[in-house]
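In this view, the complex is presented without one of its protein chains, the others remaining in place.
So, chain A:
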Amino acid sequence: MPHMWWVVAGSVVVGLVAAYLIWTAGRVERLQGRAELAARALDAHLLRRAAAAAVLAERRFGVELYAAARIALDAQPEEREAAENDLTRQLRSVRLDPADPDCGAVIAASRRLALSRQVHTDLVRDARSARSRPLVRLLRMGRGHEWPRYFDIDDPTLTVPADVPAS
């Protein structure tokens, strides 16, 4: 009964395709979810840095730094990247003393923000590459999620004078 074999072969192929599709859907879902969590962590670190900068500005360095911190805290999504870059520039233009607790908090927050930004960029890249596969697009997997977006800011790491040993 040759057509019996066709049925068997057909079911095996269907089974494999189904398994692959389920696996791919799970993968897209996982990468998408991770990129969203990374975005939340990045958001939290941006707020922390701006808050730490505002606290510092109330005590030292004055109104310009304070304004930059406030603008970063209140920025609308579309203006946020520019506002954060402004804050980075403001922080770089003042002389931060690592021994001072408020300065130390800003330096630590900037370092954590830099890591968070790096991880977010990598995870968004993974999620985008998974979602832009032809099969994934054809079957519209992950359509319940927004298209993952990069957050494009300059490296917020501050060079601390202590990192550069005196001659």
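One rule holds for everything that comes next: a contact is a pair of C-beta atoms (placed from the backbone, for glycine too) under 8 Å apart; a residue touches a chain by one contact, two chains touch by 3 or more; residues count from 1.
By our rule, contacts and distances are computed from a predicted model.
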item: Which of "Sulfurtransferase", "ABC-type quaternary amine transporter", "SusD family protein" or "Glycosyltransferase family 4 protein" matches, in UniProt, the chain that is not displayed; value: "Glycosyltransferase family 4 protein"
item: Full-complex contact with the absent chain, from A:S93, A:Q118, A:S132 or A:T159; value: A:Q118
item: On chain A, residues whose C-beta touches the chain left out of the figure; value: 27, 31, 34, 37-38, 40-41, 44-45, 48, 108, 111-112, 115-116, 118-123, 125-126, 129-130, 163-167
